[in-house]
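The following block contains the structure, expressed as structure tokens.
Partial view: only certain chains, each at its native spot in the assembly.
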Amino acid sequence: MLILMEPAATRDQVGEVLALLEAAGIRSQVNETPGALSIVAPNASKALKPDRIEPMAGVRRVVPITSPYKLASADAAAGRTVVDVRGVRIGGPELALVGGPCGVESREQLFTVARYVAEAGVKLLRAGAFKPRTSPYAFQGLGLEGLRLLEEARAEFDLGIVTEATEVETFDDVERSADMVQIGARNMQNFALLRRAGRCEKPVLLKRGPSATLEEWLYAAEYVLGEGNRNLVLCERGIRTWSDHARNTLDVSVVPAAKVLTHLPVMVDPSHATGRRDLVIPCGLAGVAAGADGLLVETHCNPEKALSDGPQALLPSDFIRLVERAQAVHRALQAPSLTGLWM
Amino acid sequence: MLILMEPAATRDQVGEVLALLEAAGIRSQVNETPGALSIVAPNASKALKPDRIEPMAGVRRVVPITSPYKLASADAAAGRTVVDVRGVRIGGPELALVGGPCGVESREQLFTVARYVAEAGVKLLRAGAFKPRTSPYAFQGLGLEGLRLLEEARAEFDLGIVTEATEVETFDDVERSADMVQIGARNMQNFALLRRAGRCEKPVLLKRGPSATLEEWLYAAEYVLGEGNRNLVLCERGIRTWSDHARNTLDVSVVPAAKVLTHLPVMVDPSHATGRRDLVIPCGLAGVAAGADGLLVETHCNPEKALSDGPQALLPSDFIRLVERAQAVHRALQAPSLTGLWM
Amino acid sequence: MLILMEPAATRDQVGEVLALLEAAGIRSQVNETPGALSIVAPNASKALKPDRIEPMAGVRRVVPITSPYKLASADAAAGRTVVDVRGVRIGGPELALVGGPCGVESREQLFTVARYVAEAGVKLLRAGAFKPRTSPYAFQGLGLEGLRLLEEARAEFDLGIVTEATEVETFDDVERSADMVQIGARNMQNFALLRRAGRCEKPVLLKRGPSATLEEWLYAAEYVLGEGNRNLVLCERGIRTWSDHARNTLDVSVVPAAKVLTHLPVMVDPSHATGRRDLVIPCGLAGVAAGADGLLVETHCNPEKALSDGPQALLPSDFIRLVERAQAVHRALQAPSLTGLWM
């Protein structure tokens, strides 16, 4: 159930509701969005009837959460969630952009990319220190050394760091160095890792699995949210289909479809979604036009020599083109002259 | 091979090249795009060496067509094809919009929709008189009566008519009434129908099959082009995947991927691609942002009572919202302030 | 509705029921399976209540057909349909085998294959005279000349002929020459062709489309059955998925799933399902083990030189191995020592 509190509810009133839930053995979470405070208690209705809570002081209304994923459900929040990553607000009116190479390869490579990413006005840098790779013989990332280089890049270029955690064992290290921890597509149903991400102090970016339905993705989000981490962003990165002109099929309709079901922000990664440099810009723009809250894009100063995913990395000049055009599309759709709302 | 003629080549010089090809038993087609004239002769190089043609008067250069679809290949034209449908130029700088109900149901229904389509500034009306339906017990369209109503709507609202031909037997009737003949997704590899469309006097809209690769789609186009009809537009309408939040998966990356391989215009049908009214607008915008030359959209004055595809038809007010926003995205991406080109 | 007649019902009694239906404007069909006679009247219950028919002489019972495909539904027949193709009974206790090359290429090629097919004890020969091809530049079949060669092969080797009709225009010719007319996968929703097949005097083999659901396949069958042709056999030939070790994915579970829903026989084509010679035998055996009523297999005396589908054609010796093993699996599953039935 979702317990909506009065705007004027006091901390004590909130505390009394929480105490009642706790006494009934019910886990709950407090939710704050601008101007609204609510308490979510998944699967609580069996143990406690709404009419036991509704008369309490400070409570405005108790509403059931009908979807099977409780905390991720759009019903479970009074508004849309905005996730703050080192000052970049994902899910708000601004488009959030993240750029960088697939993996950290060297200080020189990372700094070269970080410099033009920052110069393009982008505030978040992505790069993997731990790389999950299909083959055990492929480059697996620089590990701790990669994390150190990312920290240096943050200091040097004033960029927030988005990097992937691939296993529980090394999660502490990633959490310490990152401003946002990515859970990769192949780990979308690695439940131990999801639970660990749910106990992470940093925001989490949850990529959709290559064959995950929207419902399974939201259940995966529920694993993270259930451990207490509310700073969660979803990211579509292409799905596996038989369509063979691109590495994956960007499922662009999942962006608006997700936004109907969840209060979480949704980003798009056009690089993994296509695997082809010449499709990244149009597909990134498609994501923005479909309502994505931001883009996660691979770019490399020297894609031919990249140790991983070179063919999908944008050249510096193309990265700038994408940033300009993505902002142009985003602005065009927020023009006050447009009639009404479409979502 | 593609024979590029000099801009100043005379009719006689063109005629001599054609005569030589004919004498060698080679089929060929003349191609005119603004400022450029060329002759395409698929699979000709075995019968006639380029150095037999290159020295001829008026010939600038002979280039091989390396892709397996010869006439559809981007190599086979000096520029991008623009298809004119009753004054609407598909493939040019303007965005081409087509709106209307799934099927013609009655004069009242058709005229109501046609009126607000025209009022929204859209110049092309779509509606099926012959409906291919999964079940033999479903509404199959009004047939010839539907075609007559479409002709009346054209006269009344000054709209070009886009309607589907489902079989060779009734193709003549459709060709006579339509301004553009649609070949539906399920008929993308109905080769007899494709050949008939290739002998059609009207432009043809070729939908992508629900499980067709880009290559198969271009081969299907080749069947049409091979019979002489050069006025062909491709239309992505969603593919069949396991992703279950929408009826089909809009494969938005096929738009730029097709434009790399072919000179033909590419449109997007966000209605069949999603099957859900609330996803049509964002997916239509995604198509435009990805570079589509136009949109084909279902709209109905009373979707709950539509005889087919009601759940995906836009309400009148939403149709207008889509038109406004699609134009806004299209304009934003053509702003001269944007750096360079991305495709 | 399905009207089950008494075993002792007379022709007159059947006639009276049919007359009543006709008077009410209801189309119907008479169904005879060994020892059972019934009348199927799809979508009749609105026009005529069962209690109007049940008291009639000779009528045992009236049962509703609840599935949306009426004539194809398992509810619509008192038993399983057996289709007789020149003495080979498809759907009965024997396994039905069909072998032959993809296309008729020459008398020598056809006769060489036909000879060893016949010597392997197989009674039905498959080969296409009209070939639907992805590319307009690929071998399209010998056409009428191919049909003549098939007729000669029938006379010479005492084999029934299974060959494809690709369009309404040439259907008469195919119908005249064939013992069974195949509708290919790409034409599964070519409704004009399905209707023509429904008016065909010969049995029809309906391949599943590469992206057709089971339900859509049964609706396609309904188009054929609805025109009066009850001699219909379904054939699974692999579906299009992202799994890339084979040309298609043999959806072997559709065999038992179809048999739950329909009374029609179901065959398997392991050649198109895999596209790889080394997978044809194991996949053919898988089909038999899953309950298929027969196999349709490509074999060629000289696969390297085949004009189409060479890589999937079995060599003569492998064809014999498949026949032996398919029979062995089929017999093993019919052993009386096995406990009970599983379907």
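By letter and in written order, the chains are A, B and C; residue numbering begins at 1 in each of them.
Definition applied: a residue touches a chain if its C-beta (ideal position, glycine included) is under 8 Å from a C-beta of that chain, and two chains touch if they have at least 3 such contacts.
Since this is a predicted model, take the numbers as computed values, not measurements.
The copy number for the entire complex in this file, given 3 shown chains of one sequence, is 4.
Note that in this section only the chains that are shown with their structure count from here on.
Among the chains, the centre nearest to the mean of all shown protein C-alpha atoms is found for B. Summarising the inter-chain contacts, the pair of chains with the most C-beta pairs in contact is A-B.
Centroid to centroid, with C-alpha atoms defining each point, subunit A and subunit B lie 37 Å apart. Each of the following residues of subunit C touches two or more other chains: 240.
Partner subunit C is touched in their complex by these residues of subunit A: 240-242.
Residues 211, 213-215, 239, 241-246, 249-257, 260, 273-274, 276, 278-279, 281-283, 285-291, 317-318, 320-322, 324-325, 328-329, 331-333, 335, 338-340, 342-343 of subunit B are the ones touching subunit A in the complex. By the touch rule above, subunit B contacts subunit C in their complex via residues 42-43, 68-70, 132-137, 166-169, 186-187, 189-192, 209-211, 216, 219, 222-223, 226, 240.
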